[in-house]
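Some chains omitted; the rest stay in position.
Letters A and B mark the chains as written, and numbering starts fresh at 1 in each.
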């Protein structure tokens, strides 16, 4: 019995996710399939990259993670399977694994070419169902990565440029909003390590968080540590900087949208 | 093999629910996890209280129900595990179990304090993942309630005030809309028992249901018993009074919203 996770931009209105599960269970009836989310904004590789990086470690070692955010489906991009940290990731080679590759060593990477592990008939528009799902099911069943296709140099993996936060010329730590969750919390690409390095200490009371023309002073520990409807900044459950409004929506409060800049100034 | 249900206000856009499942399966790989719903309106404890009360009894005895609607996360509210009716419920002690506690005797209630059954690192903003999910998985695996923390007096459980329907001074049975379902049906907090007691008989043709300035005469058995696009009232599948429009939406017809008053007058 193996765990297979699914992370896609398919949404849930259509039968697409259900079909992937049908394909998986046809090959490995004992697979335990878990949806991470299917609500990645269509073709948003950056958002998906942050989600898979934050999510995989809560699953048992040996899990197989299938990521289908695939703007280039039917084109010339490869599909790869990557082994690292005792997890396996199967995805188009389009940069969606950029953040994983940045933190840990890839043990093995193959390019999926062996049709024996795909569906017999491959639609040019739905490789999630026809290639990634069956390959993932075979991996979950114990097929070795090397059976799926030729090993390739992990350094050749496609990377997304400028995905992380950066220090600006004026000395600010500059990031952006990569997800807005259901509660209206603004989740940035400023990770706690970068923030700590920048501030010397996360709990530095003199840090300022800027969003548009507004400033939040200091980092909170919990949503409840600000008054009701008061904005705050904290390190969220992903271990990234988040801007929230206690018992309210930071999205509405700041009229914020994905991609907006959020920056940190220390000891100003 | 045990069944673990999830009821949250996390929505499905984010990875939060998936992470809870990963945590559960890391502890109990044989757990069967069922989503009741994740679309409780953010922090709406009343709505969640009605859903869990209506839902639990369709699951096998021995099921573990995890409820994460948690406006006070990171604050001083306790997390409790409650055993009753051969089911186990794990939730913040914030009133979300009010209706369950009202109908049946609680056999045992403990306050979760034993970190051995939590994740090693506990985020101040996501106790669903870090405390409730792992505790629930351990319970599903057979760990006894008493291992999770000290037993507490069930009567000390936090209760939501004024959650049920009531008889008004003028003698009406007054309730409110607690959920509006996908079909636009208006689901009230007027339970069939209170209604029967009030009317002597649910099928009393002379009962009137008032919503705003409008009145529906009598209770129907099925949606189809009214003409097309005609409003009706009935005891719905939850066993609560529901206002519906046959082949239409009562939400639109009455321009209704959650919290609106619906009242019943008998033998007027």
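FYI, a residue touches a chain if its C-beta (ideal position, glycine included) is under 8 Å from a C-beta of that chain, and two chains touch if they have at least 3 such contacts.
Just so you know, these numbers come straight off a predicted model, no measurement behind them.
Trainee: What is the copy count for the full homomeric complex in this file, when 2 chains appear in place?
Mentor: 3
FYI, only the chains that are shown with their structure count from here on.
Trainee: Using the average of all C-alpha atoms in each chain as its centre, how far is it in Å between chain A and chain B?
Mentor: 32
Trainee: Chain B touches which residues of chain A in the complex?
Mentor: Touch residues, chain A against chain B: 1, 3, 5, 7, 12, 32, 34-39, 51, 54-55, 58-60, 63, 179, 181-183, 221-225, 234, 236-237, 242, 247.
Trainee: Given the complex with chain A, which residues does chain B contribute to the contact?
Mentor: Residue list for chain B touching chain A: 9-19, 21-23, 25-26, 29-30, 42-43, 71-75, 123-126, 129-130.
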